[in-house]
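What follows is a set of notes on a single structure, which appears directly below.
With one protein chain removed, the remaining protein chains of the complex are shown where they sit.
Right, subunit A next:
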Amino acid sequence: MGSQGGFYQSKEFLDLVKSIGEARSKAEEDRIVLNEIETLKRRISEPDIPKRKMKEYIIRLVYIEMLGHDASFGYIHAVKMTHDDSLLVKRTGYLAVTLFLNEDHDLIILIVNTIQKDLKSDNYLVVCAALNAVCKLINEETIPAVLPQVMELLAHPKEAVRKKAIMALHRFYQKSPSSVSHLVSNFRKRLCDNDPGVMGATLCPLFELIARDVNSYKDLVISFVSILKQVAERRLSKAYDCHQMPAPFIQIKLLKILALLGSGDKQASENMYTVVGDIFRKCDSSSNIGNAVLYECICCVSSIYPNPKLLESAADVISRFLKSDSHNLKYMGIDALGRLIKISPEIAEQHQLAVIDCLEDPDDTLKRKTFELLYKMTKSTNVEVIVDRMIDYMISISDNHYKTEIASRCVELAEQFAPSNQWFIQTMNRVFEHAGDLVNIKVAHSLMRLIAEGFGEDDDNADSKLRSSAVESYLRILGEPKLPSVFLQVICWVLGEYGTADGMFSASDITGKLCDVAEAYSNDETVKAYATTALIKIYAFKIAARRKVDMLPECQSLMEELLASHSTDLQQRAYELQAVIGLDAHAVECIMPSDASCEDIEVDRDLSFLNDYIQEAIEKGAQPYIPESERSGMLNISNFRNQDHHEASSHGLRFEAYELPKPAVQSRIPQALIASTEIVPVPEPMYPRESYQTTMPSIPSDAGSAELKLRLEGVQKKWGRPTYTPATSTSNSTSQKTVNGTSQGDGASTVSSMRETYDSRKPQVEVSHEKQKLAASLFGGSSKTEKRPATGHKAAKASSHMVEKSHVPKSSMEVASDKAASAQQPPDLLDLGEPTATSTALQLDPFKQLEGLLDTTEVASAVNGAPAASVSPDIMALYVDTAAGIHNKNDADLLSGLSNPSVTNMPGTTAMPQVTQSSSKRPNPKDSLEKDALVRQMGVNPSSQNPNLFKDLLG
């Protein structure tokens, strides 16, 4: 049997194949193959193997490798075979190396010389074999070695060789356009080859060249049209026919090329109308390949400058496709319809029923294609039906890849065309419920934002109604057994923010539910964190309303559990909860204003509220603050030597130390710093500077701005993800310590700062309001069917979004809000928030912003426009690493781009003075302070409930 075609195979190979074929299990098959490998390994290295045997061994190796086993021991033998004189052995060698090796394999270097020689061979079969290998094995570096030979072969007398030479050249172009860019004119020349096969082969590279640069090939339109005409008129030899179609493969390639050349070019397109029309008429639609040509004609017609007659023909063909019984043709019909509706949207209407049929078809491929079409057809009039269908389908499938895609499409359409906000929220709920873990977290954020912001209309009543209905629906949904984490986060946030807002549900209802959530999803720290924060809010609102707070027992126990949690984040939240409950109504009102999630947080960058304090300090003999720029040189040096902690720290602190009255103190500060540098920069020793600076603020935290720190924590954590770098928990513990030893002492100054910030915030709020109005008018306008208005709406939203950037965290933050803001809300936020900035940002690029919203990757740059744009991803990465030691690292998640610059700059500018003050100012408190800081930074937290905590950190 094996010799049937002359390709001789030995009995051994047949036996191998047979035994593999009869293997009853994968294990048995593996055993047989491993046996075979052993045999081959032994035999192949024997001396004096006859060529015929060797050839067979190699074929067996190829076969074994196809079955998934490693045959690399035989590669070298395959390479040797290519050197053989006998064509057959050589061919086998080439076949084996093309299957075994990739173009970067070390052995290629041993083949290049042979290929060079073979390309010059007199025997065209040898040349063809070598060209096959060239296409597969030559990489950018080796192209020059064979290029001259391949170029010569373009004029080879055999058409088979010319064809392959063109393909080889095409391959070179794909791999390294620059290496053959001077030779592309050869493709044009070969287009005129007198062999149609060669001409047909030339179309492949030309198609690619034209796709990259249409304009340089416009002059060829006439040639292509005339070639197509001749082909269609059966001027080519019968051998090219396929099911009575004249050279369909060439026709299709030509139609593809014409589609590119005629796109948006009326003049070029006019040359094509006749021939395309002819093909439409002549094409035999009974054969598969005939339909392929027809389909390609439709693609061409929908791409070139529209011609009514051709569009009509195309529409006819489409309806024939759609009415066909063949699923393949229906599929092509749907695809073609998707192309044509871009030009003539009305054509879809006549095929409504056919489309609906395809949607109900059992064929998954067809269904998906139809959804793709619907996606293209969506308008605000039909969005409800389409998205509904999509979600139904999404629920029914298990393929995560497609589920993700369709979920994101649902979200996109809903955001673009939502007829009402009620519907939007319901739709989002369904998407989250069924594909929650596949949906981008940003979608969840935008949903929360939407609920928080309302809809831009002034109708507060409608907004609160919407919120009530959201709360109600979430309370209901919470009854479902297994909900995705992302969705739970949204639910917790909304319940916390608005659960008790309308008075329909009592605080104990909501808190009970939240505790249930935290208990039911006890493995999910993020959800637990959201739930805890929501609890804080509920209680804060209650306190602010001057009502008595009685904690539910389950809530109490939850809090106790979290106080001892291994997660410092949860622990901190629990402490915050504890702290909030202990505050009086006035304080709670300040830190946790009700329904203020959309308010902006004003950041007092200059920390002017500290002026008095600084003044006082300086009067008492403290060193004035030295700006970073003056200080940086020194710091740099110390940082470069970061490895050598001692030296580094003494460098960094020298200027401080000399002034101090007490030398003893001097040694302590270094220690604190040592500690911090030790812990923090471990993952990234290259960038110790940030970490150094950023650790500074934590030192004075107890003294002056403990609250600041504390607030910060609360704020960002809320939005953080559970997966922090180990170092982060150090900072957590630090701040948490701060909470413990609560220092609410300087309430006065912080409150005043708050006032300030509130005042300056007002104008921005108005601006965002206006934007919202604009958005609403755009969105609610009569021209709903167009995509543009929707985008406008989105853009406006996005602009307010950057304002939200700041308030989202704020809303979520509990204890902290304002003071936090003043200490370290990123300055860029502030900049953005300012009216002028907002408007410029708005003009920036609404579309980009829109994309950003939906984009999984980097929202940062798109969303916050200019300022963040300058932040390179590297810095960001760096930030995430180094900022681990800082309290606001959570920021990184949500505000990444925004917070970035602030973090890198701020500590230097804001925190330093405090350090200097506190150190030189009040020796005694300072002493204890430093001890405390040191202790905390060393990770020995006296109040910590679980010392184990730090094992992971330091280990």
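The definition used in the following text is that a residue touches a chain if its C-beta (ideal position, glycine included) is under 8 Å from a C-beta of that chain, and two chains touch if they have at least 3 such contacts; residues count from 1.
Operating definition for what follows: contacts and distances are computed from a predicted model.
Remark: of the listed names "AP complex subunit sigma", "DNA-directed RNA polymerases I and III subunit RPAC2", "SEH1 like nucleoporin" or "GATOR2 complex protein WDR24", the one matching the undisplayed chain in UniProt is "AP complex subunit sigma". Note that of A:Ile32, A:Val184, A:Cys204 or A:Ile618, the residue touching the chain absent from this view is A:Cys204. The missing chain, though absent from the display, is touched by one residue of A:Val33, A:Ile115, A:Ala130 or A:Met167; that residue is A:Met167.
For the options A:His327, A:Lys376, A:Lys442 or A:Lys465, the residue in contact with the chain missing from this view is A:His327. Touching the omitted chain from subunit A are residues 1-2, 4-9, 13-14, 17, 21, 47-52, 59, 62-63, 65-70, 80, 83-84, 86-88, 91-92, 95, 99, 101-103, 125, 128, 131-132, 135-136, 160, 163-164, 167-168, 170-171, 174, 197, 201, 204, 207-208, 211, 239-240, 242, 248-249, 252, 256, 288-289, 291-292, 295-296, 299, 326-328, 330-332, 361-366, 368-369, 399-402.
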